[in-house]
Structure formats: structure tokens, C-alpha cells
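A protein chain is absent from this complex, but the other protein chains hold their places.
Take a look at subunit A:
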Amino acid sequence: MTQPFVHVEDVAKRWNGQLGVENISLSIPEGAFVALLGPSGCGKSTTLRLLSGLELPDEGRISIDGRDVTLAAPSERNLSMVFQSYALFPHLSVAENVMFGLKVRKTPKAERQKKLHRALEITGLLGYENRKPGELSGGQRQRVALARAIVANQPLCLMDEPLSNLDAKLRASVRKDIKKLQSDLGMTVVYVTHDQTEAMSMADMVVLMKDGHIQQVGAPEDLYYKPANTFVAEFVGAPPMALIDSAALPGFGGVEKIGLRAENIHVAETGQGRLSCQVSECEFLGSETFVGLSHPGTTGLTVSMPGLRNIPAGQQMEIGFSDADLHFFDANGQRLNQPQPGA
């Protein structure tokens, strides 16, 4: 196996004894698009800042491109960064903003102009060279931040929730742009987001975090189809996976919780279903309607029905599903590949 491009080993960072992140270990291959995903305060931004060198770890080691950079200054790590707020210099024009780093590194003028032109061309900002950030729209500012990140052609680019200040429509299009940019330039991207749609649609590898710990690392489909624990099961997917107490669905040994996705549930004829529930709400999404169900001993039970349904709350509904679609979790919430037979 080749040496990973970014290697993080048992990194921990605490503030005044309070937990920041702990036991962070990651191997990122070159050219990968990695998303750090998790709810607010889970430590994903801290992890990114540790990679960038804006924060230094209390424990552990970080190496980038085979070089130990655990305590190196940000500028020594050959990386670029896109900030959530974009961090554009408000008094400098677009061109000056993009070229700031090149000037600092004393790149010759002709080369600087060539790189600037190319970066602006890629991000579609040609013609805006002399505008100040204050004269640009949110989407354009975001692209200036991107242009500044790619102009120096650094192999690693860190992005801290770069789309969170954009409206939903723009977000979808910029998402595609970033993904295309990354594969065209062959950059390795580490991307922080709390939006699972972003993470699932863009990343080759998703790192799901909670309370300063990594919960699961894997391809988006792994997180969706093989959640490592109940937190992942309940975080990934819309609607998230329903969890059923083993007491409500007996017959599986050594199992505490049973997970089930909405698309694997079907409505059964009366008397033929495996669980009898009450309808609690209907959520119409156009092509389908999510019908929320309540049943003692379950959380988040939802069935997806095609088209518009308007089922009054409180109505009884029986549901069926096959054993092959069930996910099993033990008493600690960890995934079990097979329930123990019998019991």
C-alpha cells in the first residue's frame, strides 16, 4: 500500500482541560475528496484547523506528503484554505486578494499575472479583477475565496463550510463546481460541513464525528448502508434510520436496537404486518410522502409512500419489512453484522 498523502495519528486537542477532539486518526490518499461531517460542536472544524496548523495538537502526529508537520507553521504545510466567512481582504481588489499569497512568496510578476488569469478563468471571475469584495454578491465572493485557494496550486486544500453562507439554489451549483474543480486540478480536498447532502454528494470519503471523536470513516454508501453505530444510523439519511427496541421486535439474540430505513418499509394489509403503529404526521415532498409513525419502543419510524397521501393522524397502520433490510446494534450502540441465533 502506498503512503497516504495526509496522515493523522492519535491527535488530541483540549482547551483548558476541556475536550476539543481526541483519538483522531485518518489516512487520506492523494487526490481524495474527504468530508468531515457532524453536528455543531463535534470537532470537525478543530480537526481542520489542526491540519492547517492554525491550531497545534496536544498529542499525536500529523504528516502531509510524507513530511511530519505536527508543529509546522501553516505556511510550511503547502496547503490552501477556504474560510467559512471567506476571509477576503475588504480593502483589496479581487485581483489583489487572489494574488496576495503569490506576492508574499515573491512570485515574479509575469508568472503572477498568468496564474491570476488562470485562477479567475477557472472560477469564472474574469472581468471582476478590480472590484472590491464589498461590490460582489455572496456567490462571487465565495468564488474569489476559491480562486485564492487554487491560484498557488497547492496539493492540499482545506475548506471550512464554504457553502454555508449561500442560498440553497446557489449551493447546489457551487457544489458541482467545487467537485469538478477538485477532480480537474487533482487536488486533495478536506471539506468540513454539517450538511450531509454536501458530504454524501461530493466526497469519496466521509468522516462522521461526534463530541470530538470519529464515529465512522468510509465511503458515503458505507455510512448509509452499513452505519457503524446508532449515532451514524440516526445522522445519515433523510429521513434518518428508525430504531426499534429489540423488545418491540423479538427474535434476534444479543441485539439491543434494530435499525430500519424508510424505503425498506411497506404498508401491510391489516393482520399481515409485523408492527402495528399509529400515524403521527404526513410530510409531502412532491414525488412521495413521508408518513411518520409512532409505536412504543421505536424512534423515527417513517414509511415512504408514493405521491400525495393525507392520512389523518391517529389512524392505525400496519407495516411490513424483510429481515435482510434490518440493521442490528448491540447494547453499546455498535453495529452487529449478524444477530446471534436463537434466544
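One rule holds in what follows: contacts are C-beta pairs under 8 Å (C-beta built on N, C-alpha and C of every residue); 3 or more make two chains touch, one makes a residue touch a chain; residues count from 1.
Operating definition for what follows: contacts and distances are computed from a predicted model.
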| Protein name as given in UniProt for the chain not displayed, "Cytochrome c-type biogenesis protein CcmE", "Sugar ABC transporter permease", "Cell division protein FtsX" or "Monosaccharide-transporting ATPase" | "Sugar ABC transporter permease"
| Thinking of the whole complex, not just what is shown, which of A:G134, A:G286 or A:G307 touches the missing chain? | A:G134
| said: Touch as defined at the start, partner being the missing chain; which of A:L71, A:V104 or A:L285 qualifies? | reply: A:V104
| Of the residues listed, A:L56, A:A73, A:L126 or A:A331, which one is in contact with the missing chain? | A:A73
| note | Out of A:S27, A:S52 or A:Q278, the sole contact with the unshown chain comes from A:S52
| Touch list for subunit A against the chain that is not drawn | 52-54, 73-76, 79-81, 83, 85, 87, 89-91, 100-101, 104-105, 132, 134, 148, 152
